[in-house]
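Heads up, one of the protein chains got dropped from this complex, but the rest are sitting where they should.
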Amino acid sequence: MALLETRGLSKSFGGLKAVSGVDLKVQPGTVHGLIGPNGSGKSTFFNLVTGVYQPDPGSHIEFDGHDITNLQAHGIAALGMARTFQLLRLFSEMTVLENVMVGNHCKTSYGIVESLLGTSRVRQADQNMKEEMLDLLEFIGLANFADIPAGELSGGQRRLLALGRAIAMKPKLLLLDEPGAGLSPVNVDKLMETILGLKERYELTVVVVEHILKVVMSTCETISVLDHGQKIAEGPPEMIKNDHAVIEAYLGRELPDDEIRNAIRGQ
Amino acid sequence: MLNIKEVHSGYGKLKILRGINLNVPQGGVVALLGGNGTGKSTLLKTISGLVPVMEGSIEFDGQIISGKKPHEIVRSGLVQVTQSKEAYPAMTVEENLMLGAYTRSDSSVVRADLERVYEFFPVLRQRRKVLSGTLSGGEVQMLVIGRGLMAKPKMLMLDEPSAALAPKVVLEIFSNIYKISQTGVTILIVEQNVRMALLLAQYAYIIRDGVIMIEGSAEDLINDPSVKDSFLGGTVANTKKSLNS
Amino acid sequence: MISFITNFASAIESLAKIHRLLPWVIAYILLLFLPNLITATFGEYYVDLANRCCLFILLAVGLNIVKGFCGQVTVGHIGLYAIGAVTSALLAQNYGLPFWLSAPLAILVTCCAGLVVGLPSVRLEGAYLALATLGLGESVRIMIAVTPALGSSTGIMMIPAPTIGDYVIESFDHYFYLVMTAAIIGIYFSFVILNSSTGRAFKAIREDVIAASVSGINVPFYKLLAFVISAIYAGLAGALFAHMPPGYLHHNNFTVIEMVTLLLMVVLGGIGNIWGGVVGAIVVTVIYDQTKDYYFYQPLIFGITMVFLVVFMPRGIGGVIEQAIVKRKFIEKHEEQNLGTS
Amino acid sequence: MDFDFGSLLAFIIFGVTIGVVYGIVALGISLIYSGLDIVHFAHGEIYMFGAFLGLVLSQQIGIPYPGAMIGAMILAALLGMFIERVFYRRLTRSGGGYTVSGMGMIICGFGMSVALMNVAFLIWGADAEPFPVDFGIEPLEINDISIPPSYLLTAVVSLCLMGILNYFLRYTKIGLAVRAVAHNKDIAFLMGINVPLFISLIFGLACALAAAAGVLVGPMQSVQVEMGYLMLMKAFAAAVVGGFGSLPGALIGGILVGIFENLGAAYISASHKDIYAFLLLILVLMYRPAGLFGIVAKVKA
Partner (left out) sequence: MRNWTKFLAGLAAGGFVLSATAALADEIRVGITMRMVSENGQKYGQMVMDEIGLINEAGGINGHQIKATLMNDECKSDKGVANANKLIFQEKVHLLIGSTCSSVSLPIVDVTAKAQVPQIIPHSTNSQITQKGSAWVFRVPVSGRFYAGVNAKYVGENIGKKIAYICAADAASQNDCDAMQAQMKSQHGADPAYVAQVQEKEVDFRTHMQKIKSAGVDGIMVAALAETMSRALIQSYEAGIGTDVRRIGSSSASNAPVPKISGDAVKGVFYAAAYSNADTRPIAKLFNQMVKDRYGIHAPDHDFSQAYDLIRIVEIALNNSDLKLTNSSLAADRTAIRDAIANVKNYQGLASGPISFCAAATPQCRDGNKTPVLIAYKKGGEAFETEVLARVNMPEDFGL
């Protein structure tokens, strides 16, 4: 059974259909790639699945056996879905440790009233959580920066922290929105290694949106291709590589260079 | 025409550009290429004055323009064409175009130039009274280029004219850009669509992590396997390559 | 000065290591001597001033929770204060409830009102929220001003002072023990909240609502919670104000000017900084009292101070000190690292 | 209470005549909001300053009323531009570009409001000053309702101002630039528009409108240092009801607030009059934050 399944997922802003009728299945334990040109609806898809946007009527999203179509973001997160953002959206005035602790919010073992009273059980639970989170920071290599405000970190460290915050939710499904954007190839490779390491360690299912096709092709077991809000292809990398629709619609006509040059120069 | 020396810039504490050197010759078409978040938009904003220069200098048409306000830079003839989504949706097409001519006081010539832009992009003439928010993506892109032309620029900087457009429309836009360059306007084009940009431009720079990694003539770069392999993802240029890998 | 404070802070930290409550207990015991100290040094009246400081500390700390921790711009806090005061006063007067019953009930009512004032925050942000809460806060004041049962023009008079057995708490120093205890407990719990999962949720909402919600934080719930918690503080302060001798309430104690003064306290102390809010409340109250002779220029100077603070020192006193402490920590860390590596 | 249509009509007319004044102040608030992304909490004090300046010009210096109005508008505009340049501009910069985030601006606005009010207090004192103007027109009599010339004039002048502003924004080059700046500062900059100057201009324009409202209201309600606050609340309500950033919206919002509060005062309870405006404000904010006419209202994230 699929971990995440969307049926007829649609969203329009004003008259513009950002996502229309996308059916998608993510199998548990896999790395699922989502590609498409700029503006093809990948980010909107993420926002819909994670509850940041409410989908249009007629859409259906199922996650881990729950219908999450009309759930709010925090409810979906509580069911075990975590995501990162292309622009990271870190809590920059909070410390690195606090950032991951916020990620762990749903796993808080005490009630709100208790937390407001600061009972000893709360302090104990917080202490345990702190240790656990330091362990996680150790794994992603940020333990030394635990009590530094997240805003002070460098670009690469921020990306790691964003990842750490998502992992701290102990999710079943992790959605990554362009994790490699802006990184040099070497760093992208490192990041992908970390992601795959985390996937093993925490038994995750991963959906990744990425522009760097090399990365997608080498790490994903299944790839879905979006174009103008619609899914135009889905399958293993080999299949996508040779899919006619993908090449035709998304990659453009494969004209020789000279022909294009002539077309541009009006000759 | 445009001469950038060792420019550093960024937002607040965050430094994004770390020593950029770039040169655009008069009448030339130069491409600036790079993926998401590499700093190419920041460079464009730095040139047009929206982002302050921290170090280094920018020279345009024999004058130092680093440190000047954006509107002063526009008046000196260096005009940036913003990304397609950034028209004024609540204004009509013609109002948008007239806004482009804001810096000019020669109103009779402006009228003639408006006609010229309409000839360039006939679709705009048909929709002159329509709110630009209702235009299609390609039409908006034409509108913002036309708006840039209305300022009678010496040099035009285009920010990702191909973004989110169908390949056919991209071709049309690019052919228009080429036509503009033929009228003597110097062009700097910033693109993710590396193949198209390299086919249009004469010379290209590739930016990554705030520094220029590779530069060279378009002819050389388009055939350079290292360019295709390691730097340019998700673009027409290297898709075929990665698909076959 | 700043180095003195950082030293002081680290001294307190070392005390807290012995037992978490130790600094609080010490502070509390010391404060019990404060009325005597003040009376001996400055005179009895300044105990009354200290009482008012404590009330404003409660208000400022409460406002800080919703404004500083959770980042919700509310201008209706003074309305909650009014509700707490009027409710407790009416319960005591009309139904003869003792303070110890009327105050908790008043806090309960204020909490409900806090929920109402907080409701707009679910849908609105920034300036819109400020407008909505301003409207609600002013509506409360106008309701009090025009409703005879709530005091209207003559106000509510002769509100009984709290009693323990037969003893009436009405002298300045005894009332001080009451308000000071409330203030200390208020400050203590605001630290507890700040360091709890709830506090982290508040701060996450302040920093980025969307990131907070996908991290599993129920954003509307926590926003409302912040308003309700701040309403507890406001309600408590209101009840204490109402029963403070001479026990008189009038709607013009709750105008926008009072709200602006409250804002000034929080801004001066540093938004989101608990001790800053405390210091801000004390400084503003004391300066206000001491400059009474210059009443002609006082409001002007207050206004200008506020503008300049926001423009030139947006983090307030507390923010500056906090930065200094963080910097010091950094330096210590670096030194440790250097020692470790060399 | 007897109900008759004559008095209902009267109450509506009263609401409209004061509503247009709320409308022009709201228009200024709306302009500032779209130009600087701030809700200007000190705008009521600009209105008050405008009224006093008009009073000084017309009563003490002896300039005829229309001239005094224009003079007050110019002076208030200069005052507003000064405040914007010296204080608000610094805040907007620290927020990056010309957009403001957070509560600094709101608190600064409140502080400015207190400061301005007390500057006026030091200059003119706390007492109300009469602002008698002889318009040389007879009151308009409709059935049993008598509309004094000052209200008639107010309505007419307000509508004229609105019309002029509309023409200015729609059909002139500078108006086009103002709209461009209001909508997107970066693009406006790239069009070669001197955005900082235009932001000052927008601020000045808004302040001039507030001053005009002050000079219009002065003869009806006399001029007092405290007059700004109430007007600010009503104008906020009007701006919210009409939708921030909508020109006709501000006017219609103002008229709605005027009618709403007058009918409330007439048929429900007079002492709760100000609450009606707040009620309208809160209801609209809760159920239609973009306002009744705010089609292009910006939703801040």
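By letter and in written order, the chains are A, B, C and D; residue numbering begins at 1 in each of them.
Heads up, the rule we're going with is that a residue touches a chain if its C-beta (ideal position, glycine included) is under 8 Å from a C-beta of that chain, and two chains touch if they have at least 3 such contacts.
The structure presented is a predicted model; accordingly, all values stated were derived computationally and were not measured.
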(message) Considering all chains of the complex, which shown ones does the missing chain contact?
(response) C, D
(request) Based on the whole complex, identify which of D:R90, D:K273 or D:R288 touches the chain you can't see. (result) D:K273
(message) One chain isn't shown here. Among C:G62, C:G155, C:G186 or C:G199, which residue touches it?
(response) C:G155
(request) Pick out the residues on subunit C that sit against the missing chain. (result) 26, 30, 33-34, 37-38, 41-46, 48-49, 52, 142, 145-146, 152-155, 157-158, 170, 172, 245-250, 252-253, 282-283, 286, 289-290, 292-293, 295-296
(request) Would you write out the residues of subunit D that touch the absent chain, in ascending order? (result) 6-7, 10-11, 14, 18, 121, 125-130, 132, 139, 141, 144-146, 148, 150, 221-222, 224, 226-227, 230, 262, 265-266, 269-271, 273-274
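Methods note: only the chains that are shown with their structure count from here on.
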(request) Taking each chain's centre as the mean of its C-alpha atoms, give the chain farthest from subunit A. (result) D
(request) State, to the nearest whole Å, the distance from the C-alpha centre of subunit B to the C-alpha centre of subunit D. (result) 42
(message) If I count partner chains per residue in subunit C, which residues reach a count of at least 2?
(response) 210
(message) According to the definition already given, which pairs of chains are in contact?
(response) A-B, A-C, B-D, C-D
(message) Quick check: in the complex, which residue numbers of subunit B touch subunit A?
(response) 35-38, 163-164, 167, 171, 174-175, 178-179, 192, 195-196, 199-200, 208-209, 222, 229-231, 233-234, 236, 238-240, 242-245
(request) Report the residues of subunit B in contact with subunit D in the complex, numbered from low to high. (result) 11-12, 48-50, 69-71, 74-75, 79-80, 82, 86, 88, 90-91, 95, 98-100, 102-103, 147, 151
(request) Would you tell me which residues of subunit A are touching subunit B in their complex? (result) 35, 37-39, 86, 178, 181-185, 210-215, 217, 241-242, 247, 251-254, 257, 260-261, 263-266
